[in-house]
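These notes are about the structure you will find just below.
Missing here: one protein chain of the complex. Every other protein chain is in place.
All chains are identified by letter, namely A, B and C, in their written order; residue positions are counted from 1 within each chain.
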Amino acid sequence: MWLRTSCYLEFDITVPTPFIFMLRPRSGAQQWIASEEYIHQPSVPITEFTDNYGNLCQRLIAQPGTFSISTISVVQTNEYSDSAPGAPFIDIDLLPDSTLSYLLPSRYCESDKFLTLAAEISQGCLLGYDQVAAITQWIRNTIRYETVGSETLLSAAEVNQRGCGVCRDLAHIGIALCRSLSIPARLVVGYLYQLQPMELHAWFEAYVGGRWYTFDATQADLRGGYVTIGYGRDAADVAVFNQFGPPSYPTQTRVEVELMPAKNV
Amino acid sequence: MWLRTSCYLEFDITVPTPFIFMLRPRSGAQQWIASEEYIHQPSVPITEFTDNYGNLCQRLIAQPGTFSISTISVVQTNEYSDSAPGAPFIDIDLLPDSTLSYLLPSRYCESDKFLTLAAEISQGCLLGYDQVAAITQWIRNTIRYETVGSETLLSAAEVNQRGCGVCRDLAHIGIALCRSLSIPARLVVGYLYQLQPMELHAWFEAYVGGRWYTFDATQADLRGGYVTIGYGRDAADVAVFNQFGPPSYPTQTRVEVELMPAKNV
Amino acid sequence: MWLRTSCYLEFDITVPTPFIFMLRPRSGAQQWIASEEYIHQPSVPITEFTDNYGNLCQRLIAQPGTFSISTISVVQTNEYSDSAPGAPFIDIDLLPDSTLSYLLPSRYCESDKFLTLAAEISQGCLLGYDQVAAITQWIRNTIRYETVGSETLLSAAEVNQRGCGVCRDLAHIGIALCRSLSIPARLVVGYLYQLQPMELHAWFEAYVGGRWYTFDATQADLRGGYVTIGYGRDAADVAVFNQFGPPSYPTQTRVEVELMPAKNV
Partner (left out) sequence: MWLRTSCYLEFDITVPTPFIFMLRPRSGAQQWIASEEYIHQPSVPITEFTDNYGNLCQRLIAQPGTFSISTISVVQTNEYSDSAPGAPFIDIDLLPDSTLSYLLPSRYCESDKFLTLAAEISQGCLLGYDQVAAITQWIRNTIRYETVGSETLLSAAEVNQRGCGVCRDLAHIGIALCRSLSIPARLVVGYLYQLQPMELHAWFEAYVGGRWYTFDATQADLRGGYVTIGYGRDAADVAVFNQFGPPSYPTQTRVEVELMPAKNV
C-alpha cells in the first residue's frame, strides 16, 4: 500500500538551540520511499549523519524565534504485517551478531527486572513468537493506554508500576519482557495509518523464527500500514528530536498519514 | 545555492534483468537534500542498501518491456567550490584511516603506473594542493575531452595513451596521478550546474590540507554548483547503474539541473 | 610503559550456558597489543564479532562442569594520562558525529536526572575539562568507594542516593553528570596498573577540547597505566561477560597487571 506521511513540528526558540532530529524515513527491506521532503524554516545550516543503528539524523542549531520542521514522505509499505504463530525461539548461539545488543537492558527497558513477570506471562507458550504474542496481549489487558503526563519519559519498570502509559511506554514494557526471555527486541518509531488520534507512533519488533516481527500493544489486532522512521534499543536511542540546553517542547505538532491511490504515485 | 536536479533513464528490457542503481544523493556535510523523488515504472519490488563508501544503492529486477527510473532532487550546495593554494600535503602517518584506501591503485586508476609522469608534472610545486592543481591543469592541456566511444570503460593508463576521454576518464587520470604522489584521491559522480552539454558528470576530489577538495579538469576554472550522488575509488565503485546479464544501455537519458530561486524552496 | 595483563575467570556451569565475553583488548590510537592469549577450557566452539562500539566480543556456549577463560596481553600504554586544565567545552554543533550518542541518557546513567546537581558542582568552572575535573573531585569527596553488594548493578541515580559504590558506579555518576552538561562521556572497562586491590577496573572518559580524556574518581590523582578492554555508554554495553539463562557468577577471578622491563618485550 502507498501512504503519504507528513509531520510538522514548530518550536518557540529563545536561545540558540542545538537539535538532533530523526525525522527522515529510509528505504530498506520493508519499505520504499518514493519521494520525500524535509523543510526547516527559517533556513539554518543543517547536516546529516547516520547513527549506530542506521538511522538518518539531522543536526542544526535553531535560532531564536519560531522554528519549524516539515517533512513529507510517500512510502510503499505492507498492507498487513506478517504474523507467525509458532515461529520458534532462536537459541542465543544462533542469533545474528547484529541482534545481540537488543538482548541487553537499556535506559528505559530494564529487562533485568522483568524475569519473573515474563516467565509468568508466557508460561505454557511455545518458545518464540507465541511468547511475544502473549506478552503483547498481557500488556493490552493490563497496562491502560493513557496520554496524560506523557512528556516525562518513564522506564518500563516505572510504567508497569503505574499501570498506564503511552505507545512508547507500552512498547518499552514489551521490549523489557522479551529481552528477559532472551528474545531480541527493539523500539520502532514512525507512522501508523489510521492511528487514533493521529500522531507519531511507537511500537516494537521482536526477533523470532529468524527475522524481526512487528508487535503493537496499542492496537487491538496486528495490522499493516506502518512506516518506520527509526530503530533503537529504546526511546533514548530513537528520539524524534534531542535538544540541548533549556528544554523546549513543540508548540505545534501535526501528523498526517493518508492512503494514496496507487495510480497517483 | 539551491538546485533542482533530475535524471531520467529508460531501458528496453528483453529478459528479467537485475540492476543496482546509485541515483539517490545523500545529505551530508557539503550538501543538503531538501526534497527528493525516485520513481521507477513499471513498479517492481525495490530495496535499498548502503555500500562500503556510504552511498545509497537501489536493487531491483527490471521485467521485459520499457523500464524507467526518474529521480528529482532539490539540493542546497555551495555556489563556489573551495580553493586552497598552498594547502599542504598531509604526511601519510597523519592521514585519517578513512582516506587510506584512496591511496591504493584501483581498477581504472593504476596509480602504480604513473609515478614518473606525476613527478614530472608536479615538479617544483609546493607539496599538496598545488601539485593537484598542476595535475588538473596538465590534464586540461593534454587530454582532449571527447565523448566518442565513451561507453567502453578505459583505465587511466589506456586513456593517457589514447590522449582523449570523457569526464570520467579525465578524473581517473587525475586520481591515478595524485595517488602516485601519495595524495588520497577519489572519484565523484553527480550533477554540475550549467554543464555543457548537460548530462551526469564525474570529477575528483583530493585530500590535502586536512580535507577533501574538488578538482575538475573538464572545466576551465574551479566553480561551484556540484551535487554529489556517489563516491568511490573509481568508476567501478560508483556506477550510476550496474546491470547483470546481457548488457542493456539506456535508450533514453535526460538530465537537468536548474537554479531555484531561494524563496521557492 | 609495557604492561602484562592477565585475567582468569572460572565458572561452575550446571546447564549449557550461552556467554558473550568482552575480554580481548584491541590495539588502537592509545595502546598497542604486542601479544595476546585467549584460552577457554574445556574447548568449545567460539566465534568473535565486533560490536557497535568497536569492541571485540566472543560468543560460546559453556557446557556443564568447570569452565574457565584465561586471557593474557602484553600492552604498550601511556605512563601518564594526559591532563588538560582549561581544555574547552565543544559546542554541540561542532562535536564529531561519533560522540553524539554519548550525550544521551543510558541504562545506568540517567543524565536527565542530574541537571541541577551538575550545575551546582561545576558552578564557576571554565566550561569543559575543568567542569569534568570538578565532577570527578566531587565524586571523590562525596561517594564512598565500597565493594559490598557490588554484584547488583545500580544506576547512577540509585548510587547517588546510596552514597557509595564500586568503580563502575562512580564512573556512572561521572558520566551522568557530564552528559547533563552536554559533555559526551563514556564508560571504559579494563586494567589499571597498581590498582588496589587488583581486579578488573572501570573509569570514564569525557570529550572536551577536541578529544577524549581519562577521568577516574577512584584514584586520588590522575595517573597512567590504563589498558582498555572495551568502551560503551555504560555497564550495559561493556559487560566483561553477558550470560543468558540462570545467573552464574565466576567462582574464581584472578586479575594481574605487571610492569615489564622494556628489554623483554
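What we mean here is this: a contact is a pair of C-beta atoms (placed from the backbone, for glycine too) under 8 Å apart; a residue touches a chain by one contact, two chains touch by 3 or more.
As the structure is a prediction and not an experimental result, all values here were calculated from the model.
K.L.:
If you put the missing chain back into the full complex, which of the shown chains would it touch?
P.N.:
Listed by label, the shown chains it touches are B, C.
K.L.:
In the full complex, which of B:V15, B:A29, B:I92 or B:L259 touches the chain missing from this view?
P.N.:
Of these options, the touching residue for the absent chain is B:I92.
K.L.:
With the missing chain put back, one of B:E36, B:E110, B:D169 or B:E205 would touch it. Which one?
P.N.:
Candidates B:E36, B:E110, B:D169 or B:E205; residue touching the omitted chain: B:E110.
K.L.:
Tell me, which residues in chain B touch the chain that this view leaves out?
P.N.:
Within chain B, the residues that touch the unshown chain are 18, 20, 49, 51-52, 57, 59-61, 91-93, 97, 100-101, 103-107, 110, 112, 153, 182, 236-237, 239, 242, 244-245.
K.L.:
Which chain C residues would touch the chain omitted from the figure, given the whole complex?
P.N.:
Touching the chain left out of view, chain C contributes residues 26-29, 32-39, 43, 46-50, 54, 56, 58, 265.
Note that in this section only the chains that are shown with their structure count from here on.
K.L.:
Please identify the chain with the largest separation between its CA centroid and the CA centroid of chain A.
P.N.:
So the chain farthest away from chain A turns out to be B.
K.L.:
Can you give the whole-Å distance between the Cα centres of chain A and chain B?
P.N.:
37
K.L.:
Starting from the mean Cα coordinates of chain B and chain C, work out the distance between those two points in Å.
P.N.:
Taking the mean C-alpha position of each chain, the two centres sit 43 Å apart.
K.L.:
By the touch rule stated above, which residues of chain B touch at least two different other chains?
P.N.:
Expected reply: no residues.
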